[in-house]
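Single-structure report; data block below.
Excluded from the complex is one protein chain; the other protein chains are retained at their positions.
Lettered A and B in written order, each chain numbered from 1.
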Amino acid sequence: MATDTRDSTSFERVSRAKDIAFEYLTLGATLLGIVALAVLLSYVAVDAVGWLNWQFLTSPPHPMPEKAGIFPALVGSIFLMLLIALITFPLGVGAAVYLEEYAPDSRLTKFIQLNIANLAGVPSVVYGLLGLGLFVQLVSLGYGSLLVAGFTISLLILPIVIISAQEAIQSVPDSMRQASYGMGATKWQTIKNVVLPESLPGILTGTILALGRAIGETAPLIMIGAPTTVFGVPNGPLAKISAMPMQIYTWAEYPDKAFQHGVLAAGVVTLLVVLLSINSIAILIRNRYQTQS
Amino acid sequence: MTQQNVTTSESDDDSSTASPEPGSGIASNGTAEAETTTTRSVIESRNLDVYYGEERALQEIDIEIPAEKVTAIIGPSGCGKSTFLRCINRMNDLVDSARVEGELLFEGKNVYDADVDPVALRRRIGMVFQAPNPFPKSIYDNVAYGLRVQDDTENLDERVETALRRAALWDEVNDRLDESALDLSGGQQQRLCIARAIAPDPDVLLMDEPASALDPVATSQIEDLIEELAQDYTVVIVTHNMQQAARISDKTAVFLTGGELVEFDDTSVVFENPEHQRVEDYITGKFG
Partner (left out) sequence: MSSANAPDLTRDDGRTRREAVVRLVFFVCAVLSVLTTIGIVLTLLSDSVAFFAEVSPVQFLTGTSWSPANDPVNFGVLPLVTGTLVITIGAAAVALPIGLLTAIYLSEYASDRARSVLKPALEVLAGVPTVIYGYFALVYVTPALATIFPTIDTFNALSASLIVGIMIIPMVSSISEDAMSAVPDSLRNASYGLGATKFTVSTSVVVPASVSGIASSFILALSRAIGETMAVTIAAGNTPRLVDLTDPAGVFLNSIQTMTAAMVQLGASDVTGQSIAYKSLFAVGLTLFVITFAMNLVSEWIASRYREEYR
């Protein structure tokens, strides 16, 4: 061996083996997380079979697994999402328009921008405390009400909506703005007639994806005192609401196997299906827009 | 520079034959000045300097642009010709680092006075850009854009048609005004942008290399159109194409590197008998 180490062909072979091994190592790492999730998803899908049915989707929660359903939580989640969309869309787009179209290149602007980036990284449980301290204690909108939940989660996803709306607005070519200003349009006319229509698909995609994040949030709901079990559909903005992730968390504490591998699995699949539908809408909008331009 | 000057005299013959307007060699310096004094000037700059941050893009520009004529601005890239054009309708306001000193008079009013609203100014001075930039809207909405933002929507259909006719585009698009402007060819898009610019009937039309992104056929259509438009509008056109300037303009301004206006005279004079050696070098392709 010692005499062979200078053999050029053997050197080449060793070196390439290491190269190929490294490529497979990186590929394996890339697939690891994806495969792990795929395995877990197939487990839960199998468990949900027989439990996820019309009765489950249309019934209120029940201590007996065969009678348990997710209806109030499903409706609560949808109400919550609509409220969050109503709040975050105008506020998020407004902030993005200011930062992209109006803001001077000043320290204040840099500060606002940095602040938004940092807010996106604040743990959701801390937003829950904000909701508890501000909306429940200070403004007295009631523990676990639809309004408090909506406000709290809106603040949580607002930074994500702003950042994605900014990216959409940035992608509007400057030549469009120039053309509009050159015609004697004011800033607002340019924004209303050119910038917003052009960036709308991108803004919608970003907002809808953020709503997908909102629908899975649990910790803020717990912190604002959302009840563990709700039997009816919310009848007003101050009504207490449940939401799908909240219901899943509640069920996760039941040790009964029929809950763990049945009802809970059905709830998880329901939430994932709703989430998937939301994201598909976002991707549909994006693809349609991409083929047009 | 001086060494190059010696060599240029050799190619003088070449340059004059290459000069694209053979029939227009009547003008001399004397007649040119006479013409300048008789024509009313619409735009006039006095000691105009423009800075981008620390960098000086234009140096003490003094120029009088005559009404209802085509004035071409030529020069090598980076000479500040587009910058000057964008000073006229204050598009440079949109660049954060840009700073303007001196005066630029439009019909005798300094547009950089504190009481001037750039929006009002741009409603009197239309602009056509280097690459066609129609809005992703219908053909009709593109042309109507200026009238709508100015809240001047009386007889909208009629005025859209007039603008399209004057831009020589009506016959090609009158049966599909509702279709997206982005479906038009590049040359059609640029004529649409011209229609859009003239629809609100401005006093001046600024054109920033309007044919540089187009093929030769579309370019010649645009050039014909510019000559037509000059009957009603004051046209200021920036171009890097000297033949184009020679073909379509009445007056030519030559900017050279450093943002200096070196020569401004009748086009025929500039191209056939320029006063400055540097301008002759530039025109004959000796530098730039």
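The working rule: contacts are C-beta pairs under 8 Å (C-beta built on N, C-alpha and C of every residue); 3 or more make two chains touch, one makes a residue touch a chain.
Treat the numbers as computed from the prediction; the structure is a model and nothing was measured.
The chain not displayed here makes contact, within the full complex, with A, B.
The hidden chain makes contact, of the residues B:L94, B:V116 or B:A213, with B:V116.
Annotation for chain A: contacts to the undisplayed chain at residues 15-16, 18-19, 22-23, 25-30, 32-34, 36-37, 40, 43-44, 90-95, 97-99, 101-103, 111-112, 114-119, 121-130, 132-134, 137, 155, 158-159, 162, 186-188, 212-213, 215-219, 222-223, 225, 228, 245, 248-249, 252, 260-261, 264, 268, 271-272, 275, 279. One chain of the complex is left out; on chain B, the residues touching it are 41, 44, 105-109, 111, 115-117, 119-121, 124, 203.
Note that in this section only the chains that are shown with their structure count from here on.
Across the interface of their complex, chain A is touched by residues 89, 91, 94, 96, 119-124, 126-127, 129, 131, 133-137, 145-146, 148-150, 193, 196-197, 200 of chain B.
Interface residues of chain A, counted against chain B in their complex, comprise 104-105, 173, 175-186, 189, 193-194, 197-198, 293.
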